[in-house]
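Written out below as structure tokens is the structure these notes cover.
Note that one protein chain is taken out, while the other chains of the complex remain in position.
Then we have chain A:
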Amino acid sequence: MTSFSTMSLYALTVKHPSATQDAITGDFMGNQRQQILTANGSRLSIFEVSRRQKGFQEIYSQDVFGIVRRIGKFRLAGGNKDLIVITTDSGRLVTYEYEHEPLQQFKTVHYETFGKSGIRRVVPGEYLAVDPKGRAIMIASAEKNKLVYILTRSGQTDIAISSPLEAHKPQTLVYCLIGLDVGYDNPMFAALELDFSSAETDPTGEAVQELQKELVYYELDLGLNHIVRKWSEPVDRTAHTLFRVPGGQSAPSGVLCCGEDNITYHRIFNNKTQMHRLAIPRREGATEDPNRKRVIVTGTLYMLKGGDFFYLLQTDDGDVFKLNITHDNGTVEKIKIKYFDTLPIATSICILRAGFVYLACESGDRTVYELESLGDDTEDPVFESTQFPVDPTASYAPPFFKPRGLTNLTPVEALPSLNPIMDMEVANLALEDAPQIYTIHGTGGRGTFGTTRNALEVLDLIESPLPANAIGVWTTKMNVEDTEDQIIVLSMASSTLILKIGEDVEQAQHHGFFEESSTLGVQQFGEDCIIQIHPRGIRHIRNLQFEQGDAQGNDPKITNWDSPPHRTIVACAANNRQVAIALSSGQILYFECDSDGSLAMAEDDDITLDSTINCIAIPEVSEGSVRANFMAVGCSDQTVRIYNLHPDVEGNILRSISVQGLSSPPSDLTINYMRDKSPRGYSQFLHIGLRSGVYIRSVLDEMTGEIGDTRRRFLGPEAITFARVTAAGEPAVVAMTSRPWLAYTHPRTSVLQLTPLNYIPFKSAWNFDGSAFKGIICVNANELRIFTFNDLLDNTTYEPIQLRYSPRKFVSYPDQGVFYVIESEHNTIGADIRQMLIDQAHSNGPAKMGTDGEEALTNGHTFGDELDPTKFGYPKAQGQWASCIQIVDPITEKKVVQSLELKDNKSAVSVALAYFESRGENDMYLCVGTVKDLRFTPYQYTSASIQIYKVSPDGRQLEFVHETEVTQPPLALLPFKGKLIAGIGTDLALFDCGMRSLLRKAMQPNAVSTRITGLKTQGSRIVVSDQSQSITYVVHKDQVHPNRLIPFADDTVARHTTCTEMLDYETTVGGDKFGNIWIVRCPAKVSEAADESPDGLNLTQDKAYLAGAPNRLDLVAHYFSNDIPTSIQRTNLISGGERVIFWSGLQGTLGALIPFSSRRQQKMFQQLELQLRGDDKPLSGRDHLAYRSYFTPVKSMIDGDLVERFLVLSRDKRESIVGQLQGNWTSEMVDEAIWNMRGLYAF
């Protein structure tokens, strides 16, 4: 007998993480151009920046299902492309080759197991260094272990890898590891090491002060095939990073060693050059502490043509310096440093030969800059190593510079990144079809409030008013050979307007069109004719021409076909050779193009239906044929019928081939060819739009006319109409309902994608092929618009609002459409002190003028101004806090409407919007928990309090009411039964609002063991999350006095909870700091017993079990996501969709957990996941099951990201996997099931 869990979820990533772990440049495609390889979360992506497109383009991206730690590239002599090497948590060294053709993929080259999986202290992978000539790879762990692999070329194409050589040194920490440039001498590696063995045995604690950091050179002797610790020398104790100095002929070789306020050039061991040292220039300014030392956080070496080189080094303030080494034929004379520009703090800086700089920022958007100059011409001071002593402990005059705006770089493009997401809420405040995702993300001055929607970004090209309201729009060519559209036909309610496209768009004259009626369809017909279908007939216009640059037509020859008396045309469909019209009587008449281009009605054959006809569709004539084979007819009896237009074996046409029943009458039909996964690469699709707003897409077989492989989805509450268009070069369909949607093929997975447009609703659209641009033309009432698409890869749009500090938490006020955001910035000077310092500098200004004369005059005003924090960050000071509360209106004003600065070194730690029963139901109060002088490790503070603000009726003003001091920091607040419940340290307390302070109504001391960080409630139950001890269920008993708060159930595993959400009364989903998502459930009996008695006496009598609550929670599901969940919510994501669990991760991930509704589906997905684990092994070399079970075994979750790999596998592989599934599944059915999981729940 099989037993299975009652819950099963499908874990899907909606938006991949955007936090960059590492980024490098290289020629991975082998096309002599440079690409950027980035590692984000567990994904590897290749980007290209091209000047031609002025932009940034993702070429390929793949999930490796492992925690990527470092990436590197290497190229052996004679190779034509860079290969990729990555270290992950797999305990394996894996190298890849990127193959662009015929199939985009990372092809594994080497796969070397060296240690245990997981990220451990002594398993190498923390550091990765590659010999610049690609002959060896060194990997190291944080402590002790180092391994070297030798790469050699064997044969023409193969690269052989040796077994690893060990260079371990116990009790030694490694701070940095690089490969040295030594030309073609034996490969050398340099490491910054610290041997702490002497401190291990010294009880006095003195030895630890005397430990020395060493710069160690390792030489790999290729002849003897072993590695030797060649040389070591002590360096500055604070040193933490190294940069390689180019070597070889007439270049100095060696390293730059960076530490606190220190950049030192170290020669290679056998070279005679002396050491040279520079101090890192500090910022000048009123708010800057002149004694604060900077460190280098990242940097890059750039080699110019001709052997020159320079470095761009970034400090922890974000200032980028250019460092030059002056050398004479390999002997370094001095090193020079000069301020370059200030950029956001980055993890990697990549300089491209094309003159671009790619910055992978630690927080916020990844940005591409264009190099305007190399910084030689600016007037910033240059500091030379001759100014500074070599010994960093000797005294010297610190160098200063003035930060300024960007001069050497100009931002070109930003890649929107949500990283790091601090909090998220899905809500429909804007009252749209689908809810919006509101996030607060970013740190420092780059804090942002973002609104993310599932929509395609469109580029608005033209917007022009019309004389009257239009109901339909068409564009048409004049001639079959034309490549561009010449005229626009606009249908009004009872007239038609013809516009000629030229230099300008103007009204055409003498064009032959019938203007006194509305129009149903326009089609370029035959060789040089145009037909116009209007309710009373068809007008056939032959050889219409316009004078060059003129809107005067040539009064072309027209032929009219009038509809039979008492009947009008209700629907029509046409292509270049065929026309079909439906009359109000239910009759369909069919015409073909004669040899001279005139209309020839099929006399004998017509169709008469009992029900009214709503719509007809005929596909375009495919190349090489004279007619399209099928016609689709949508009738009001809720059917779509397919008729043949190509004579069958008996020579008959218009025979019914198939009938498709629908759930509602169809409102529009269209047939087109779209790219898909069939062997031919494209198929014919029938798109059906229903009155009920459901969209159906099916494959319409070209030979038989059979309908199959159907996808359906609800798009909006109005009847759907279609327009066939070209979007980003691919055929697509615009579906118009309450808002416009685009049905297109996903560029990477080749499956159907349905995404709403980020655009106004419109009722009619048509494809537009102009000489200047290609796009889509649409009409909305009396406006004509043309727009186009840039890119179909990203199906979300994003609107940012700048915040002041790092946002921490927020709470929404849905009635008024505003959010209250609490923001705080650690180790930053508060606004009050900042202002004081600036004022002081101002008042000192005149005094200074007396002594310094002119200089102070010119500098006076810059001294007083604060640097723009979004670009320069905030002035730092240890232990200080800057914090504020901001009210953000993302709906109407789209900006911050009020900011309240917290003074006195207080920082806001929690926020809740509550109403108090005792103060009337109409008044809302914002409760903010604050802490004064907060410090971590060890956790310290001087005081803590809860501030109460009264919210104005429109929600846009806060008025301070009172502040109540509490014993410990209130890290969690929650409105509860008309009162406020707060987690005060380990205590849980219930407060009511009094006149002067909060009044405590109930209290449970030591409700949890570490610190309460979150609260959620349903009814009388409160779920309390602890910083490190998972969650505790607490019940509130209000029938006794004083009220009781009784913890009755807690968890068995110590989860460092970050966020929780109650799924139902018993079940809670949550995330922890190690990247797990879990669901726990209270046993039914315990849950019932908790609510039984009104006073909770039975609960207080229960004995504590193992020093915890009396009962334990059961684990229902568990999943490792490799990103720290910061917020989790049960919500629906799309209009008409079921509810899913939606979560946001710190690194910018947005994910969904979708419950399976059928056992059969769940079983199929489970088998599919199992098959894929074996047949499509993760690239990282990690076992997929082990990866998703990183800390705790995965339970009741199916990895949708792995399952979706099925969509991109080759046909053979797919078939072989499907063949092994039980339950008669075909490849198409699996495709549909995968599509439904994403399409019907998320996006």
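One rule holds for everything that comes next: contacts are C-beta pairs under 8 Å (C-beta built on N, C-alpha and C of every residue); 3 or more make two chains touch, one makes a residue touch a chain; residues count from 1.
Criterion: contacts and distances are computed from a predicted model.
Trainee: Missing chain's UniProt protein name, "DNA-directed RNA polymerase III subunit RPC6", "RNA helicase", "Splicing factor subunit" or "Alkyl transferase"?
Mentor: Matching the unshown chain against "DNA-directed RNA polymerase III subunit RPC6", "RNA helicase", "Splicing factor subunit" or "Alkyl transferase" yields "Splicing factor subunit".
Trainee: Quick one: say which of A:Asp82, A:Asp181 or A:Glu362 touches the chain that got left out.
Mentor: Within the whole complex, the residue contacting the unshown chain is A:Glu362.
Trainee: Specify the residue from the set A:Ser90, A:Thr241 or A:Thr264 that touches the hidden chain.
Mentor: A:Thr241
Trainee: Of the listed residues A:Arg135, A:Arg641, A:His826 or A:Lys979, which contacts the missing chain in the full complex?
Mentor: A:His826
Trainee: For a quick check of understanding: of A:Phe196, A:Phe960 or A:Tyr1065, which residue touches the chain that isn't displayed?
Mentor: Only one listed residue reaches the unshown chain, and that is A:Phe196.
Trainee: Just to verify: which one of A:Val1086, A:Leu1146 or A:Val1203 makes contact with the chain not shown?
Mentor: A:Leu1146
Trainee: Touching the absent chain: which residues on chain A qualify?
Mentor: Missing-chain contacts on chain A: residues 19, 21, 41, 67-69, 89, 119-122, 125-126, 141-144, 170, 173, 175, 194, 196, 199-205, 208, 211, 240-241, 295-298, 316, 345, 347, 362-363, 420, 422, 443-444, 806, 825-828, 876, 936, 1073-1075, 1122-1124, 1145-1147.
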